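Every protein chain of the complex appears in place save one, which is left out.
All chains are identified by letter, namely A and B, in their written order; residue positions are counted from 1 within each chain.
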Amino acid sequence: MSLLDLTLITGVLAMTVRMATPLIYGTIGETFTERAGVLNLGIEGMMLMGASVGFLVGYQSSSLWLGMGAAALTGVLLGLIMAFLTVSVGAQQHVAGLGLTIASSGLSFYIYRISVSNVGGVAPHMLPFTTIPIPYLSQIPILGDVLFNQYALVYIGLILVPISAFILFRTRFGLSLRAVGENPDAAATAGINVFQTRYVCLVVAGVLSAVGGAWLSLAEAGMFLPGLTQGRGWVCIALVVFANWSPMKVLAGAILFGGIDALQLSLQGVGWNIPYQLFLMLPYVLTILALIAVSRRARAPAALLLSYKRED
Amino acid sequence: MDAQQWVVEMKGIVKTFPGVIANDNITFQLRRGEIHALLGENGAGKTTLMNVLYGLYRPDKGEIRVNGKPVSFGSPQDAIALRIGMIHQHFMLVQAMDVLENIVLGLKSNKVVVDKVSAAKRISELSGTYGMKVDPHSYIWQLSVGEQQRVEILKAVYREAEILILDEPTAVLTPSEAKDLFRILHKMKEEGKSIVYISHKLDEVMEISDRISVLRQGEVVSDIPKAETSKLELARMMVGRDVVFRLSKSSTKIGQPILEVSEVYALNDRKVNALNKVSFLVREGEILGVAGVSGNGQRELADIIMGIRKVTSGRVTICGVDVTNDSPRARAELGVGFIPEDRVGVGLVMRLPILNNAIMKRYRDFSRGPLLDYNAASEYAARIIKEFDVKTPDMHYPTKTLSGGNLQKLILARELAMGPRLLVASQPTRGLDVGATEEIRSKLLEERSSGRGVLLISEDLDEILSLSDRIAVMFEGEIMGIVEAENARLEDIGMMMAGSKRMGA
Partner (left out) sequence: MTVEKRLLPSQRLNIAAPVVSTLVALLISAIPIYGGGVNPLIGYVELLHGALGDKLALTETFVMFAPLLLCGLSVALAFTCKFWNIGAEGQLYCGALFASFFAVYATSVPSFIAIPVMLVVGFLGGAGWAIIPAILKVKLKVDDVVTTLLGNWVMTYAVAAILFGPWKDPVTGWPESPVISSTTKLPILIPGSRFHLGIVLALLVAVAFYVIIRKTKWGFELLGIGGNQTASYAAGINVSRDFIFAAIVSGGIAGLAGVGQLAGILFHMTTDISPGFGYTGVVIAMVGGLSPIGVVLASFLMAVVVQGTQAMHRATGVPWALAETIQGIILLCLLVGVFFTKYRLRRGT
């Protein structure tokens, strides 16, 4: 099969959009929290917990959407914990996030193991979501399969991007949120409740990350195993910076990183000799380079990583 | 005048902070449509009084009436609701957002979406009415300081403020921006707004105000229409003391110049010129006092001598060595001691034990190779802590357990025990009680008698007058004049501090 085969290209592009989906969910959530001044390193843990809980509930109940719902609730809980630690307790943000990820990472596999004891040698499997082709649009050659013959969550993810941009830049809430992340003192002077705003953002991020994780176990793999996320949570952290904290650029970045992922998987099939790990490395390297490029004009939210009213 | 015609009346206001009476039974009346200046030095109580009016502080005693009705403010939101707006010295603006967003931030509304179109329209209207040219879509970081200030004013006006309080508005403006500001204020007056203008600058106050209240040490000295007073009289009221207590100073032998600052220019944190062609020298055995209301470049001056800020041009020479833009280490090695204005931020590492801070400048002397001899260092620390009377039960306690006065004494101990040839002391007694103040002042005189050079930067005129041999006055980043302390006339110094006189160096 040559690389220029049309089916291959379509397949890769469609895969790109799918691979981008969990990145979109996680990164949009992370964008919100960082715009409000909180670095959420717990995102990897939230994804794993979402994947695990989502799968388990889905499997037990045979309902994919119930699983998604459970994952979302898990995200709320984890978001609240992260908010409590970073906002109310004022703990150092990256340490709190790391602790949450370590705990959640372990817990996610733990609860899976105790719920799914010895099913012979076969891991429990679920029929994943099916695609929902959009009438007419899915008939368009190439583009139809890539964009309009996808899963429900992919559509939601794609719509999430412009909605987030709208919320962030056009609504009063978004305005307050950005002010909190740039200059919490000015925001407080203007009458905004800094704590509340950050709590809301972290809960939203929790839900989105968990749903993103559940996507992996319920829609992509149809099962759960450790390492399911392959560090995608961390990629989201990178992606926020790469996208310069802007939702529309997040979409572009997610497609880029998702594309690298898809390419890497496809190349394995085609038998190229480049170690695929170099592709896996690429998002991280690109982000570090982006950080260096951006450093001249610091564009991160000014109050990121600084705890508000809980000084050292 | 009939009480009902006062738009704001503050009666018998008392506000105290630990150790200090900021407002002592103050009465202040603002008429509708007037520009009323609050004149006084730093610490006179002007900002405190207006913070009370704006709801940032609750007065301990006293009554406030707005438009005749008694009011009590829980927070600035209450004052804003009563159409009072305040423009602080430190702007509360979000740099990364644009003018429109900053103005609209926090406004209560039922709508989810920000109506940018009608907001922009209203902003343009308002800025047109008051002659403030501001593009609603420019980002704050793109604006000059003067323009940023206009955004702050627009914030208040957008919220329909009828009473505007401006706190030292020209402290951050260039002369032409100040002119623009006055134009805007006049327009507002025409529109029927009432304005309180806090300032220490005589020229401005005489130019812009209708009435002037002079505050001194927390009390109102006079409340008088501009027409009935003069710059000279105001200077005297602002600065006048009955008796100037001068510590007995022995006469010393004045030696070689230890510090020479030549034609130095430097920028402040907002990238605006803070020092303009500053030149002076300090000789062994003398104290050169730099007088002036804080905010006129003193911090930047101390910074460039200390080495934590770069000069844009000019030279700094210490003990004959050109150290312009060298590291702080280079200056310390030449024998310079610093008492910084920001004790906690620049002077000390609060989290560490007192011991560590005490030896922070001399720890290299206690080391053999890579190792630090903590025993020897502790002995030294204990000695200087005792000598400088830093009160602490245990020098291994974190430094943040020390009270303000002891923090300062610790810094003094650290710097003076080295036997520096030059000591730069910036606001050394600010916020300290009488006892600590006297201790520190006598230490400064001791340095002088030992033949050291002392550069004393202080907004406390008493201190400058009683300690200095020569006095330099700073205003808006320039040295207005350098005079011998003995023959200095208070009125002259007052006028130089307020920017309306220059005297030969």
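Keep in mind that, in the parts below, a contact is a pair of C-beta atoms (placed from the backbone, for glycine too) under 8 Å apart; a residue touches a chain by one contact, two chains touch by 3 or more.
Source: prediction; values computed, not measured.
Student: Looking at the whole complex, which of A:241, A:254 or A:303 touches the chain that is not displayed?
Tutor: A:241
Student: Out of A:163, A:248 or A:291, which touches the unshown chain?
Tutor: Among A:163, A:248 or A:291, only A:291 touches the chain that is not shown.
Student: Which listed residue (B:306, B:376 or B:490) would be found touching the missing chain in the intact complex?
Tutor: Hidden-chain contact among the options goes to B:306.
Student: For the chain that got dropped from the picture, name the residues of chain A it touches.
Tutor: 39, 41, 45, 81, 85, 89-92, 94-96, 98-111, 113-114, 226, 231, 234, 237-238, 241, 275, 277-278, 280-281, 284-285, 287-288, 291-292, 295-296, 298, 300, 305, 310
Student: Spell out, residue by residue, where the missing chain touches chain B.
Tutor: Where chain B meets the chain not shown: residues 306-308, 327-329, 332-333, 338, 340, 345-352, 356, 360-361, 363-364, 367, 370-372, 374, 397-398, 401.
Methods note: only the chains that are shown with their structure count from here on.
Student: What whole-number Å value describes the gap between the mean CA coordinates of chain A and chain B?
Tutor: The mean C-alpha positions of chain A and chain B differ by 48 Å.
Student: Going by the contact rule set out above, which residues of chain B touch chain A in the complex?
Tutor: Per the touch definition, chain B meets chain A at residues 76-77, 92-97, 101, 104-109, 111-114, 116, 351.
Student: Quick check: in the complex, which residue numbers of chain A touch chain B?
Tutor: Residues 170-173, 175-176, 178-179, 182-183, 185-187, 189-192, 299, 301-302, 312 of chain A touch chain B in their complex.
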